[in-house]
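In this view, the complex is presented without one of its protein chains, the others remaining in place.
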Amino acid sequence: MLKINPEFRKTLSQALGEEVLFLCYQCGKCSAHCPVFHRVPDRFNPRKILEMAYLGVEQLLEDPALWLCTTCYECVENCPQTVNFVDIIVTLRNLAMDRGLAPKSVLDEYQAVTNKGFVYPLTGRIRKVKEELGLSITGDGDSPSFQQVLEVRHG
Amino acid sequence: MPNLKNPGTPKEEPRIGVYVCHCGLNIAGSVDCESVAEFAKTLPGVVIARDYRYMCSDPGQELLKQDIKEYRLNRVVVASCSPRLHEPTFRRAVMEAGLNPYLFEMANIREHCSWVHLYDREAATEKAKDLVKMSVYRAYHLEPQIEIKVPIQQTAMVIGGGVAGIQAALDLADTGYHVYLVEKEPSIGGRMAQIDKTFPTMDCSICILAPKMAEAGRHPNITLLTNAEVENISGYIGNFNVQVRKKPRYVTADCTACGDCSKACPQTAPNEFDVGLATRKAIYIPFPQAVPAQYIIDPELCLTLSKGAIVCEECIKACEKKAIDFTDQEEILNIEVGTIIVATGMDVYDPLKNHDYGYGLFPNVITSLEFERLINAAGPSKGHLIRPSDRKIPKTVAFIQCVGSRSVRDGNEYCSNICCMNTVKDALLIREHWPDTQIFVFYQDIRAFGKGFEALYRRSKEEGVVYIRGLPSRIEEIGDHNLRIYAEDTLLGKEVVLDAELVILSVGLIPRKDRDAIQKILALSLTEDGFFLEAHPKLRPVDTAVGGVFLAGCAEGPKDIKDSVTQASAAAARAGILMAKGEVAVEALTPQIVEDLCKACGLCAKVCPYNAWMWSKEDRKPPVLIEASCQGCGTCGAECPSDAIVMRHFPDEAIYAEIDALTEENPERKVLAFCCNWCSYAGADLAGVSRIQYPPEVRIIRTMCSGRVDMDFVLYALSRGIGAVLVSGCHIGDCHYITANHQTKKRMERLWVRLERMGIRKERVQLGWFSAAEGAQFAAKIREMVEILKTVTPEEIEKTKEILAKQWKVPQAALRATAFVRPERRMDEVATRPSAS
Partner (left out) sequence: MAEMDQTVFTLYTGCLIDRRFPGFEAATRFVAEKLGWELKEASGFTCCPDPVWVRSSNVETWLTLAARNLAIASTQEAPLLTLCNGCFETLNSAAKILEHSPKKAETVNQRLQQAGLSYRQPVQVKHFLQVLVDLYRQNPDRLTSLIVRPLHGIRLAPHPGCHLTRPSEYAQFDDPLNPRALDEILTAIGAEVVDYPERTHCCGLPIFATDRDLSLSMARDKVSALQEKADAIVVTCPSCFLQFETAQALDREHPHKLPVFFLSELLALAMGADPKALAFQAAHRVPIQAILEKLEVYTHAQS
């Protein structure tokens, strides 16, 4: 059974900023256009995710489906009610991340970016190719200040 | 006038033209129209027969007119749709060609044939041929008739003082007609006065209604009769006599509505206007904007009036204007009007009887109408939405849609039309009052079809109202009178649960509980849903089958304010058209009496629902007809033991001729159905329009009323070898001719006894009641009749013929009916029909 939680709904709608995101009338165009739904309809259905988000079902944050959207925006571009599914899934993922519910691979990437500034490390092989091509090289420590902007200062 | 001195050779040789209409593919799709026309050419008296794509088109009518001139036609048969649709069209066409309109006849090969036998072209074509033959035989007996004109009184009555009634009254009054506006309650205003805001504009309901109420109250052409009820109506189109019971108010027109009396009154009771959520005194005004702005005393609550002795005079003491009158008496008013608009409105579904969703058990489950009063500034909570259990502001509110609507189980199958938008509006109202309230709407479909509706629906979503597709299964009360709602979200296919602090049941609209009184008084038909039936759902949506009576507002079906007002204006216009003409032609269907045959028994006078036959036992003279009173049902004609009554346009000969036609070939494989013009024939038409398929064995003969069906008609059909006979009419109580179908019922009961006594299986003769809305039921009955038909053996048919030959005498009229096509019926054997007086 899914518990409708008006408080969670409020959190969600506040995080999303605009209530316009709740205009879904469940026509199913998003699912029909979704390449992931097309492959694994039982595991990922944007229409159902919208419905649960819309109701304020908190269990949604634990749903593995949350991590299957590629953010290709086919749904957004085809929605007759201008519902931005990607914004909604991003918000849901943010909430899941805050509660430690994100998959490790996602956490790893986030940490790579926030610690080193880049998703991918610079390997010696590539450094060599770049040198051969005469391209400038930026090392991981060469982006000063980036971590400072992420510090949350209180007061 | 019927004057067949020499039957068999009518006064003029019949020259009949037959026109078989294709109606595009509506008929031609399942009937071979060409072969039907070819067949018609072989029928006696037929001079010309054609098939044509659209007979009702201008060229079609032109063709008909030209033929009348070219071939000197004196009878015309059009085989096309129902005469209820195009008979007036073709009557006008033949008239323009110089033929009396009563010499026109229609064979209904669309509603009664092609549309109900879509997949059996062969059988449908054979049936169409039979129907054409019946019409040709009948046409032979048609005679020119002259319609009488009756004057129309130029006053109107509007029954019901809701927004529809008010609008209709104002429109008629502004046109210049005097209007009596009758309202049962102490004030006009109706349901709209109870509502807080209106959708989709969110206008304040009473703010836009009150000026109209006031205008109706002071209009010089409107006589307002509040606290009054229609008791009886007699008469007919243009000339109705209405009896109105005006109940005592006990407060005179001197009342200034200061309210001092009410403050002084010691007696309290629940206030009806606030649906019992607040109280009122024994002397009260229903709501501040009431019209008339005049207090009223509830005689059952008032200490003095209920005891019949002066025990309390607080109000009299308080009233400076001396406007209180304990001696006020009930009045019966007799009012003559030309037209009547029925705007009696609706009731709301009461969830108390089934305790729907715990209504009546849990204090915080309320109805949408109760909500209107709770959110209204003039309501019991001064417009602050609070929940009943603890008067706290609810933080979570759930609406449940379709309570009492769209449910076969609860008896209201229909959609109540307004509840979706009403909930959308109510949800927005709550957000307006308490922006932090979380609102959930459990629905099955949101129907936001009207102008501006979708925008309001969208706005509610923008405001954060949550719509859950699925109706709850149950509600439990948890602590603090909060409510736990269980439902399936049908979009997820999962069960969801929500805790809410207030639940509002979006209750549907139902026909008024006291609707039967008006329905019986005016002999109006009802739809299956119980609302008043319009004359035609598309083309005459505000007319009723009763001339001079029109419908407006929710009496006709659930609708919103805008539609009610629109319909009211339409009804006013329709009534105005009649009154502006000043007179109306009445179909020439009244009877004539053949005095030579009349035994002056008085049976006709006894069975007439209108007391139209003047006859006295003492005189022993043939009765005299009051033309203006007679409505032409033909019950007298059926009952007359001497066959001395000739029904104009529906004479016995014409009906026997139709029976002859349909029994000429394979009668044992056919069912004859007599249908009355107003209900069962219209029901059969509806089966056609709805494309409800039934077996092709049935042949329908139309009479104005089932009361016209003479016992001899049935016996004659049996004597001709028919397999089974159905006599059908309006439901008892719904008869268009007040009580004429009571005679049908009695007659059929006598007939069954007689059949049994003769040794004829009475199951072969059935009686059925079908309203104009019961197409499906009509079709089902035909299927049942065909099952009966299958049990009838050729031996049984022969036996029946023998029995009747011995025990029953063929009426003279039956012999006359087809003498013209039957050389074997020697003219000299057939008695001449004496001339009618």
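We call the chains A and B, going by the order they appear; numbering starts again at 1 in every chain.
Here is the rule we use: a residue touches a chain if its C-beta (ideal position, glycine included) is under 8 Å from a C-beta of that chain, and two chains touch if they have at least 3 such contacts.
Every value quoted in this text rests on a predicted model; they were computed, and no experiment measured them.
Taking every chain of the complex into account, the omitted one touches A. In the full complex, chain A makes contact with the omitted chain through residues 35-36, 39-40, 67-74, 76-78, 84, 86, 89-91, 93-94, 97, 102-103, 105-107, 109-110, 113-114, 117-123, 125-126, 129-130, 132-133, 135-136, 138, 142-146, 148-151, 153.
As a working rule, only the chains that are shown with their structure count from here on.
Distance between chain centres (mean CA atoms), chain A to chain B: 61 Å. Across the complex, chain B meets chain A through its residues 395-396, 438, 440, 458, 461-464, 466, 468-469, 489, 491-492, 494-498.
Residues 1-4, 6, 9-10, 13, 19-20, 22-23, 26, 47-48, 51-52, 54-57 of chain A are the ones that touch chain B when the two sit in their complex.
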